[in-house]
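With one protein chain removed, the remaining protein chains of the complex are shown where they sit.
As written, the chains take the letters A, B and C, and residue 1 is the first residue of each chain.
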Amino acid sequence: MQNAATPISAAAAGFQIQDWWLVLLMAVPLAFSFIIAFGAPHRARATALFGTLVAAALTTVVLFQFNWGNGAAFQFQNRIAWLPSLGISFSMGVDSVAMLLIALTGLLGPLCVLASWTAITDRVRTYYAWLLALQAAMVGVFIARDLILFYICFEFTLIPMYVLISLYGSTNRKRAATTFFLYTFTGSMIALAGLVYVAWVNAGLPKDAFEGAGTWTFDIAVLQQAAQGSLTMAQQSLVLLALMAGFAVKVPLFPVHTWLPLAHTEAPTAGSVILAGVLLKLGTYGIYRFALPFCTGAFIQYAPFLAVLCIIGILYGGLICWVQTDMKKLVAYSSVAHLGFCVLGLVALNTAGIQGSILYMINHGLSTGALFLCVGFMYERYHTRSMKEVGGLASKMPIWATFMVFFVMASVGLPGLNGFISEFLCIFGTFQASDTWGKGVWGSSGAPVPGATPGNLGPWYALIAGLGVIVAAMYLLIMVGKVVFGPLREPGAHGDAHGSHGESHDSPGHLPADLTAREITALMPLAIACLVFGLYPMPLFDALKGPVGETVAMVQDVRENGLNNGAAKTASVIDAREGTR
Amino acid sequence: MTNLLSNFCLASAAPGAATLSPILLGPSEAQLILALPIIGLLFCTLCAIFRVKSKAPAFFTVACLAGAFALVVRLYLNKTGTPVITSGFEWFFLEWGDGKGQRLVANFSLYLDSLTILWMLFVTGLATLIALYASEYMAGDLGTGYCRFFAAFNLFVFSMSCLVMGDNLLLLFLGWEGVGLCSYLLIGYFYKKPSAVEAAKKAFIMNRIGDLGLLMGIGLTFVHFGSIEYRDIFHAAQPYIEAAKAGKYNEIPFLVQLIPVLLAIGAFGKSAQIPLYVWLPDAMEGPTPVSALIHAATMVTAGVYLVARMYPLFLLSEYALPLVAWVGALTALLAATIGMAQFDIKRIMAYSTVSQLGYMFAGLGGLSSTGAAFHVVTHAFFKALLFLACGAIMHGFAGQLDLRKLSGIRRLKGWGIVSFGMLVGCLNLSGFPFTSGFFSKDMLIGSEFLTPGMAPIGWILLFTAGLTAYYTFRVFFRVIVGPLHYEPGDELHSAHDEHGHGGENHNEHAHVQDDHQHHDHGHGGHFHPHAPGWAINTVLLTLSVLSLSASALNFLHLPNQPHIEGGIVPELVMESSAAYESPYARHEAHEGTGDGGHEGPDAHGTPSYVPTAIALDDPHAHAGTFLGWNPHAVMFYVSGAVGFIGIFVAFVLHYVGRTTAATAKADALLPMLGPIPGWAQHKWYVDEFYKYSIYWPLIILANLCNLFDKLIIDGIVRLFGAIPRWIGNTIRPTQSGELHGYAAGMAAGVAVLLFIVFILTLR
Amino acid sequence: MDQIINPLALYAACGLGAVGVCLALPRKDGKNPQIVGALIASLAGAIVLLAMGLKAGGLLGFGNSPSVYFYIFGAVALGASLRVITHPRPVYAALYFVLSILATAGLFLILSAEFMAFALVIVYAGAILITYLFVIMLATQAPTEELENALADYDTQAREPIVATAAGFILLAVLTTLLFRGTVDLPSMKSSGGEALMAEMPRRIETALSNANKLPSGAHVVINDRNQANVDFAARKVEIRTASGETSLVDLPADLHVTNVEMVGFNLLRDHPGSIEIAGVILLMAMLGAVVLSRRQVQIDEDAKERRAQNLAAELAQGVETNP
Partner (left out) sequence: MTTEFTATLAQAGYPAAFQSITLAHYLFISGAMFSLGLIGFLTRRNLIIMFLCTELMFQAAGLALVAFSRFHMNMTGQSFVIFIVTVAAAEAAMALALVVLLFRRRESLDAEEWSELKG
């Protein structure tokens, strides 16, 4: 960690466990994936649980090893040469943003296994092996400091997800899996073009521009400097377009979201949880990590456009949720709306907004992941997700109902639960981010307005996005009102033709009416996290202070000094950071 | 990680606030007021987990809330007259610079001034009493929803405490939404009843609409004042207040003037004012203690609290207070007219609550925050009393609330206290002379006439007072007195509001449609109303006494303070940030009765800004009069008379000569009014209007969006998928499947390639 | 540009060849003047060879044996190839293919690729073609008595001969246009650098030295640490160590050369050992595949069954007609 400035020396300086934490984080799930794939089928799920628990424990250890006081610095850096001729290396390092997302991934791992415990009965080895491989890939995305490593992990997540959906999904799974794969893959191919273009530009720079210029390298820090420093506005716009093509699909933003409801609806429970919990965050993380720092100038210029897309997504997704009858589809469309808030906060480009956005990534993973778990547990009992067929389950499944209401409230953004923190900050950041505050518009006296930050958004954006909060309450409470409350309705009670599941309606299969201890165990950590982060988010604020502050400073710099003057500054910032370490 | 956790420190004193007066740290035990309901909540949760079937949660809750009340009393006794702040832990602390307004701070800190203490006194006090009441009232749900009820009850008290005591707008917002959640959970307590679920949803969503306004107001507050902590806001608003005092509203930015309007929208949502009032009558689907505590006494006054708390900001706008006043007055009138035509006594009480809240808002808007607060307090007592009495009736008559099916229940044995409580409540509500309601209402209406430009509102309120007296005593005369008659309600058929003596063989899993459980109740003559037990009677008696004695508040005064008309409650308000009373009212208080009010307030050197557009053209406008008399002096007689008229009309129409429960003289008069009573009974079709003007368009829009998503957006995606498919289909015939074709193609390809090479190498 | 043959002449020859080959291809009705076609095609080939020979100036120099043999082998190879593709009977085609291989092997010999020549004959002509013949015999319908010489439709009827021939000769024309940009003589074998391999073979040097009696008894060729002999190629000397331990340089025998087989062997085994392994694996897999495939039981198609039944019926009818 101390040697981060000269990364290759890690191996030379002898074995230091700090250098290998991240490799371990990725390798452990992968190793367990292989163990499961080649092990005995009847031990697969136990092995998977063990593996994810080991990974979670390891994540916890790394969380404690991480120096949160210096969250902006990339820690545990390590670089293993891979294809030196092309400048590709296994280069890794995490800042606090990545660390928190890794923590989320580590937390969701065992919960997913617990959620699949009885739901997956055939081809268990394939299932759990891919599940763990998926976890490894997701960790890989967050630890990567090399574009190619990032991209490979980013793309590799598609394969396990494809398998999980297409083999273990519900009726329409093949189409969902194919759509999911092709859609996101197409987007990320375009993103790859943008990323490689930046690398190509960097390779053409004079060697003395800064360290790493003029060579073929995919080091993210170097490319960031190159992109910021030497791309013209037109180039940045194109690169931004390419990157957004990949990341916006993954998020997903408004016009490119149609794969998500399909994939969510058809995926098995654990797949939905991971999809909502982490995979969607790859998109926002990509925007935060690449689109924003690479094309800061263009990002600032097109922020209102992106914000409009987000707002359309918020309202449009919310309205569509309203008329859904499939619970999973509803939660999926709610993800479109929620992620709209997340990106909206990001494009606000101020501290509150970006903090809120990053927190949103985590909080949405917790609450929506938990909602999917809840829906999945219900689905396992009734084999339907239709709100027309089930209802009033509170009287039959009080514990489930409690959790459901709890997580719905977290998702609605009730203050005191985690959703509020991020949602409020996103809206608030948008609200603040306007250059016109205090400039004499709206009858303003022209007196300085202390609480505003520069930006292209403003109160109208916040107000219209805020309508999404009302809509969110509407559709989620309608779902709760139909499914949790009201008179008890169970499928098959009126002679529904569910032949094979006929007997499972009165005493649903082998599962008891209400949640089992295993299922409660799966939900409890999420509930606790929701509550703790809702009431005491200060640790998260502090952890994110560094990276967010740096991002905001970078944006500010570009705003004040024009497009390409930032390079020198960035270099000095990076130098300063290296120096302080 | 260690530093991650080490943030558990107390809130830091803001360094940028050097110019502010130093923070006076309040007593740290004030935090216990928040903690006690949480402890109760945890206890109830544990009880729910271990399926406790005793009344332990109730009594534990009562103990916790009583402890909280005791602490509040202690705060009251120790208060110094200046606001103090008690620091909890950091909740929000976000910093992006060193300057002013570059720090978003919202901690779990308590802002304790007399306004807070006033509110907390009746919140915790009433909560304790109502919890005691509910311990008996909810006994039928022992083992099913009992713990849930008290858990939500505790959570409500906690949220309400956050709302009232928080030292910043965000903590207020936490409490704001928290009480909304509890309201949602408790309205939907009988979750098997679709109407209850619907009502709960409606309440939450209606509140959310207001909340958006509040949220925007918070944002605007921060942007303009650089903080959301009351202390800083009031400090930062000082220059504007100076400008407002000088009448120079054009120096106050429009956006600053917008803040109170946005906050008012939030207040309208929570306090059920036009246009967001429709949820409150429906909220009566909840158990009666909930209606009494949340939807009558405490939560719905949160809006009043918000306006009172942010009163300095409301004074900055020319439009905010008139808006509040008009909305309040119109709500009062509208709800009263609806209330007159209802038959469900709980609903009548609900509309009366909406109406009385309208009074409070009108009072706030009419520059009488003191009067509004006074009315909040008195109303809390008598309305809680009325609801609890209604609840006792509902409890005893198996959910019967229709005043056409109940009559003369005072004649029944064991219903004396209920009848007495009902009488006390009705007297208070109708403003019978020398009841507490009489004093507070007079103060409000008097202020309206005093404040220039507000006289129309005063007339509306006065008229509404008559209506109030009428519909209040309509209930009393029909239900409590008159010939004895009763029919049991439909809850005989349902298990959710179980009675003590009928529920021994009560099945936990009984469903709504299960109607074979309770043969012993029978119908008609076989039904025996079940008189309230000791807990309900105790609470009713206590509240009756309190309501009656609340009029004493008018004559009590704080020591070491100039006496203000209205007694101790206005004096408490005057100590707080809401300290504002119409200069004319103050003037009157000092002048006593007489023909004053014609002199300008400047003559007395009191702050004399009139933040209403009406008064703008003449900032030193003279105080208004009531037909030439001093409003406050005259109002005693006028409103007393109006009340008597209302009661008399009710007496004539609903008591005199009534021999059955179902009909009264009033029914004969109805046809004279044409369709109007029917419209009023249908709540002026406001619900329907909302349904067709907002709900259905939105649903249609949502369906259109859904179709658009399915057809257009997904269609475009499918089109992209279809293009390669089309190309493939087009060139598909080239794949003949015959070996020769492929070979020929290969050969031709090689030839073409070679030819290209040939062309390229031809120099 | 220094063209070995006038392009126009080349294209004319190609056209001529195309016509010839087209005519030579089998036609069902038997009206095709196959002989004429073959002659025309041969004429075209002869024209090109002649033109090339004239240009190179070697055709007339009959004393120069390689060129003579080149023309003979080339002509045979092309003629045989022509027959391979025109002969309607598969067995004959296969035999002509053997002839073509033999001619090609002859060409290889002229190119000093002895090893390849023999390998070609052994592997191709000896092994692969025998397999072909077996398969041809296996996969031919048993001829009936009357139709002893009958040929299957697909043997007698060429498929789109004109287009195919045109395509083939256009390809040839383009190809040759490119190839004939200039005359390039082949270098001597001596310049092959193959002599350098001599150092790799100290034992062979030793044997050759002792055969030539140039090696004192008890003396050995010095083997350095790279396991090579110390050979001075320019002076054709090699370092030896006598029994007494002294080292000295002796002349290499004049007839000591690195043969083609050795060169190929070194190239294969020293430079491409992995490829050899892979080739072995491929062969093994092919063998396994062939075994697996041939063991498989297949059901005859419905179509084929029907066709067979029709044939039988036709035969029977014929039989009834002929044998009343």
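Just so it is clear, a residue touches a chain if its C-beta (ideal position, glycine included) is under 8 Å from a C-beta of that chain, and two chains touch if they have at least 3 such contacts.
In this text, all values refer to a predicted model and were calculated from it rather than measured experimentally.
Although one chain is omitted from the display, it touches the following shown chains in the full assembly: B, C.
When the missing chain is restored to the complex, the residue among C:Ala9, C:Val36, C:Ala279 or C:Ala314 that touches it is C:Ala279. Only one of C:Ala9, C:Ile35 or C:Leu179 touches the absent chain when the whole complex is considered: C:Leu179. Of the candidate positions C:Ala12, C:Leu39, C:Ile136 or C:Ala212, contact with the unshown chain belongs to C:Ile136.
The set of chain C residues touching the chain not shown comprises 2, 4, 17, 21, 25, 45, 48-49, 52-53, 56-59, 61, 64, 66-67, 70, 74, 77-78, 81-82, 84-85, 90, 93-94, 97, 100-101, 104, 107-108, 110-113, 115-116, 119-120, 123-124, 127-128, 131-132, 135-136, 138-141, 152-155, 157-161, 163-165, 167-169, 171-172, 175-176, 179-180, 182-188, 191-194, 260, 263-264, 266-268, 271-272, 275, 279, 282-283, 285-287, 289-290, 293-294, 296, 298-301, 303-304, 307-308.
Taking the whole complex into account, chain B touches the unshown chain at residues 732-740, 743-744, 747.
Quick note on the criterion: only the chains that are shown with their structure count from here on.
Under the stated contact rule, the graph of chain-to-chain touches is a line, running from one end chain to the other without closing. Relative to the whole-protein C-alpha centroid, the nearest chain centroid is that of A.
Work out the mean CA point of chain A and of chain C, and you get 64 Å between them. Residue positions of chain B in touch with at least two other chains are not found. Counting partner chains per residue, chain C has no residue touching two or more of them. Those residues of chain C that touch chain B in the shared complex are 159-160, 163-164, 167-168, 170-171, 174-175, 177-178, 181.
Remark: chain B residues 740, 744, 747-748, 750-751, 754-755, 757-758, 761 touch chain C in the complex. The touching residues of chain A, counted against chain B in their complex, run 63-66, 68-69, 179, 182-183, 255, 257-259, 316, 319-320, 322-324, 350-352, 355, 392, 394-395, 405, 409, 414-416, 420-421, 424-425, 427-428, 431-432, 437, 442-445, 447, 449-453, 459, 462-463, 466-467, 469-470, 473-474, 477-478, 481, 484-488, 535-539, 541-543, 545, 549, 552.
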